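Just one protein chain is left out here, and the rest sit where they should.
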Amino acid sequence: MAKTYKSIALFSALLMGTGAALAGGPVDDKLVIDGEMEIQTRVAAPEGHPFDEIISGWHYRTEETRALEADSFQNPGMLYVERGEEIWNTVDGDAGKSCASCHEDAGEFLKGLGASYPKWNADAGKPFNIELQINQCREKNMQAKPYKFDAADQKALTTYIKHQSIGMPVEVDLTQGDMQAWWDKGKELYYTRTGQLNLACASCHEDYNGKYIRADHLSQGNVNGFPTYRLKQSEMVSLHNRFRGCIRDTRAEFPAAFSDDLMALEVYVTWRGSGLGVETPAVRQ
Amino acid sequence: MIITRRQMFGLTAGAAAVLAFNPQLSFAAPDETEAAIKAFTGGATPTEGTVSLDTPEIAENGNTVPVGVSVDSPMTADNFVESVLILADGNPNPAVATFHFTAMSGAADAKTRIRLAKTQNVIAVAKMNDGSTFIDRKEVKVTIGGCGG
């Protein structure tokens, strides 16, 4: 067995040689979109945070993937921002309204909004993310059907709304309602090992970020770029889709999208990225 | 010795495993790639050089791999690049795309994004208006992702 261990280690070392471009921790580089807008991708962590420095997942990707995000024309996620803008202005439902019917000045109304979600919703008595807020508006104000989880229009509209806060720092307000209690619950879930592989979120993203899981470079798992354009799916991937994917990969039963568990996790994980600039639509592998 | 999960983590962490092999799919035989080149050149064997491919050494995901091609040519009405064939010799079908240029292109450069099913060679074959042909090949290593694959 010892021999096997050594040969695997040697194999790893050899591969490390060929993968020099991918080796090591986060890349020392700056995300400047179109040569104009610098995004905060490395910030000092607030007190009580497990890290000294909070680092965007952008730093863990290859040069080619990073370049895609730095060019707003080449970024395929921008196609969904444009589609989202169309939806924003399109009337739907029995009330004959679009989002724009109520929120007339989208530029003013949406600026910074996405950076402040998830937010306490007093009527619902729980935190709301943008998807839940959209659905509440659709049902109450537009008399339209709520979107099903990960419907193409839900992803595009969420991407458009989030993008209006690009570059603005992520800031979750934990003083509202019971947000602190949801944060506590989210933290507990973050550190709870689950599944046949017995992994917690923290096992990869806190203990081993900067290292590899097979050929994948583990990031800190920050969510400031969601919804994110993933090269693997070649389309937008929502945060709850990614949560479920990660949990599935631990070989555990995964909770429903927008369930209390995943909302608590969203509150906590978003807080872990406090101060990072919104990157939506980020580009990841 | 029993390898614990913790040690296993360390091992996989060290292995920037640059490999991808999916036995469920059938891949193009090299013959198919050669046949596609011959069909494009009219049977001639293309000369190395003049055309150059720009590809990443390692692609983080095979679904979206940036590829650029550039041909050294004055691009005038009587001396220009007609077309460039792009092939991937390890895909289920080696054909990827064919770029067609004219003197109005100004430069015989083009970029796109392609799908690579596994680590393989990307091939560019350029055909000039006088019928001469040139070739470049670059290997692209395609990585497999984390636990999700």
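By written order: A and B. Residues from 1 in each chain.
FYI, contacts are C-beta pairs under 8 Å (C-beta built on N, C-alpha and C of every residue); 3 or more make two chains touch, one makes a residue touch a chain.
Methods note: contacts and distances are computed from a predicted model.
Engineer: Among "Lysyl-tRNA synthetase class 2", "Thiosulfate oxidation carrier complex protein SoxZ", "Sarcosine oxidase, gamma subunit family" or "SOS response UmuD protein. Serine peptidase. MEROPS family S24", find the name that the UniProt record gives to the complex chain excluded from display.
Structural biologist: Protein name of the absent chain (UniProt record): "Thiosulfate oxidation carrier complex protein SoxZ".
Engineer: Which is it among A:V27, A:V43 or A:L79 that touches the chain not included here?
Structural biologist: Candidates A:V27, A:V43 or A:L79; residue touching the omitted chain: A:L79.
Engineer: For the chain not shown, which residue from B:T47, B:N93 or B:S132 touches it across the whole complex?
Structural biologist: B:N93
Engineer: Even though one chain is hidden, which residues of chain B still touch it in the full complex?
Structural biologist: 25, 63-65, 68, 75, 88, 91-93, 95-107, 109-116
Engineer: Of the residues in chain A, which ones touch the absent chain?
Structural biologist: These residues of chain A touch the chain that is not shown: 73-74, 76, 78-80, 82-83, 152, 234-235.
Rule of thumb we're sticking to: only the chains that are shown with their structure count from here on.
Engineer: Which whole number of Å gives the spacing of the CA centres of chain A and chain B?
Structural biologist: Measuring from centre to centre gives 32 Å for this pair.
Engineer: Mind listing the chain A positions that touch chain B in their complex?
Structural biologist: 1-2, 5, 8-9, 11-13, 15-16, 18-19, 21-23, 61-65, 68, 197-198, 208, 211-216, 218, 230-234, 245, 248-250, 285
Engineer: Going by the contact rule at the top, pick out the chain B residues touching chain A in the complex.
Structural biologist: Touching chain A: residues 1-3, 5, 7, 9, 11-19, 56-61, 63-66, 141, 143-148 of chain B.
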